[in-house]
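Note that one protein chain of the assembly has been removed; the remaining protein chains are unaltered in position.
We just call them A and B in the order they show up, numbering each chain from 1.
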Amino acid sequence: MTRLSWFNVVSLTLGFAFLYLPMVILILFSFNESKLVTVWAGFSTKWYGELLQNEAFLDAAWVTLRVAVFSSTIATVLGTMAAYVLVRGGRFFGRTLFSGMIYAPLVMPEVITGLSLLLLFIGIGLDRGIFTIVLAHTTFSMCYVSVVVSSRLVTFDRSLEEAALDLGCSPAEAFRLVTLPIIAPAVISGWLLAFTLSLDDLVIASFTSGPSSTTLPIKIFSSVRLGVSPEINALSTLMIAIVAVGVIIASLATKRAALQRQREERLAVQT
Amino acid sequence: MRRFFLIAIPYGWLLVLFLIPFVIVLKISLSDTELAIPPYTPTLDLSQGWSGIREFFAGLDLENFVWLTEDDLYWKAYLSSLWIATISTLLTLMIGYPMAYAMARSPEQWRTTLMMLVILPFWTSFLIRVYAWMGILSQEGFLNQFLLWIGVIDTPLTILNTNTAVYIGIVYTYLPFMILPIYAALDRLDGSLIEAAEDLGCSRLMAFWLVTLPLSRPGVIAGCFLVFIPALGEFVIPSLLGGSGTLMIGKVLWEEFFSNRDWPVASAVAVVLLLILVIPIVLFQRNQQKQQEAEQ
């Protein structure tokens, strides 16, 4: 309908170039033959080979993955509970404090969250390791999950639950059979968000990890501080590729579901 | 009973792992530094009973906070953090607004794709996105190579390890946070309002100034806070892109804790940072509330 003016075209082009060029360059130079990351010396995949033989990186990746799976799963359960309590819980003692604690971690600088959790773990004499990172990640990502889920719950038509109760469900059954299937997309995107937040986190993990539990971001950070290296470029490329594939699959799936729904609705109108 | 557990489990989790740690930070910030394990005193010793608790409270003082005001490293770091966060927020706004505007004006069928393109970087690792700039901004990096090649400069510019690099890093990583709320506000804007303004005698530019801009203000404010708040406590960007002269409070806290092992001062730094953050957070909350009310 509306044609874009040249000003809009220019700002979109420049803006997206700004957003994507750095990553494109990064990916290109992960295939560079030379150790010098800024001079092109021919195509090669040797850095990927070296990466796969680097035990330290592989160990760190494994730690990160385990932490992310555990923390995001626990965070999804807790976050969904918290969202349900916030939206449907009615009044209870300390509700304001509760909602404050849900929203505060979203704006809390990571350095403070990390520092405070570390002081707690030391205070109660908990040895730092994968377990403490999982605790820390669960705590801040459950807040993100509960924000995502509660925004869905707010728009949820309550009469559906009431209908289930009217038809003989117990409250727990109503939740399991009616509410959960309907809010499932929000719960899933909450889990994905928690998962990527955990994969991504450097600062909180640095505070709460022990010597035997170095996560991938910590490993990357310590080697990146020394400068740019083609191996890190290769690693970054792999991580970007995984995310890109994931996002594209997810969006295609959503689009297909939407198209399917449209088709069904059209059919329903015709008959 | 079921309801009790439903509330108690997440509540208890947050109390133990969010609120109590924060109380501990507050307590340590009021304690004294010691060469011991843990490196501060007093420690609460409940075995001594009431006198132990009394001793504990008697040992607390504001010494560390006084120290923060005396050593100009700290207040300079706070000021410079505020300055860097403000400048980068404004830069992000200057880049983000035209993009959000162009997105809202683009044909309907493009918008979901453009939205996805804005969100996609958010899903990729923050660390990697910052790292990507190290190769671009260094002395022999791509930016310098490019500028030398087109002949704008004769000698490579020093950008990496300066505040400029920090600005670029913050703008780059937080740009989606600026674009999304502004886009949402502009997308909601009824196109007939602009037509009405033109119909009543406004030029295009006038209509933008008198109608579009004021109506997108809540989005602009939300975007600015979403960039400003995390930028203030930022650690990764100044430590990778900034130089030794780049003072940011997140970095100072980190170094105080890990390098100097001065826990009480690090805690005091954290407490003051939070006190500074309370102001923009409260303002942000009020903006969001006002916007919600306006929508109803």
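As a convention for this text, a residue touches a chain if its C-beta (ideal position, glycine included) is under 8 Å from a C-beta of that chain, and two chains touch if they have at least 3 such contacts.
Here is the rule we go by: contacts and distances are computed from a predicted model.
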Quick one: find the hidden chain's UniProt protein name among "Spermidine/putrescine import ATP-binding protein PotA", "Na(+)/H(+) antiporter subunit D", "Carboxypeptidase-like regulatory domain-containing protein" or "Acetyl-CoA carboxylase carboxyltransferase component". "Spermidine/putrescine import ATP-binding protein PotA"
Could you tell me which shown chains are touched by the chain that is not displayed? B
Given that one chain is not shown, which residue among B:Thr69, B:Thr113, B:Gln139 or B:Ser203 touches it? B:Ser203
By the document's definition of touch, the residue of B:Ile9, B:Leu26, B:Leu117 or B:Leu215 touching the omitted chain is B:Leu215
Can you list, in ascending order, the chain B residues touching the missing chain? 190, 192-193, 195-203, 206, 210-211, 214-215, 294
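Convention: only the chains that are shown with their structure count from here on.
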Can you work out the whole-Å distance between the CA centroids of chain A and chain B? 18
Over in the complex, which chain B residues touch chain A? Could you list them? 2-3, 6-7, 9-11, 13-15, 17-22, 24-25, 28, 38, 95, 98-99, 101-103, 105-108, 114, 116-118, 120-121, 123-129, 131-136, 138, 140-142, 145, 172, 175, 229-230, 232-236, 239-240, 250, 253-254, 257, 263, 266-267, 270, 273-274, 277, 281, 284
Residue positions on chain A within touch of chain B in the complex are 1-2, 4-5, 7-9, 11-12, 15-16, 18-20, 22-23, 25-26, 29, 37-38, 78-79, 81-82, 84-85, 89, 92, 94, 97-98, 101-102, 104-105, 107-112, 115-117, 119-120, 122-123, 135-136, 138-139, 142, 146, 171-172, 196, 199-200, 202-203, 217, 220-221, 224-225, 227-228, 232-233, 236, 239-240, 243-244, 246-247, 251
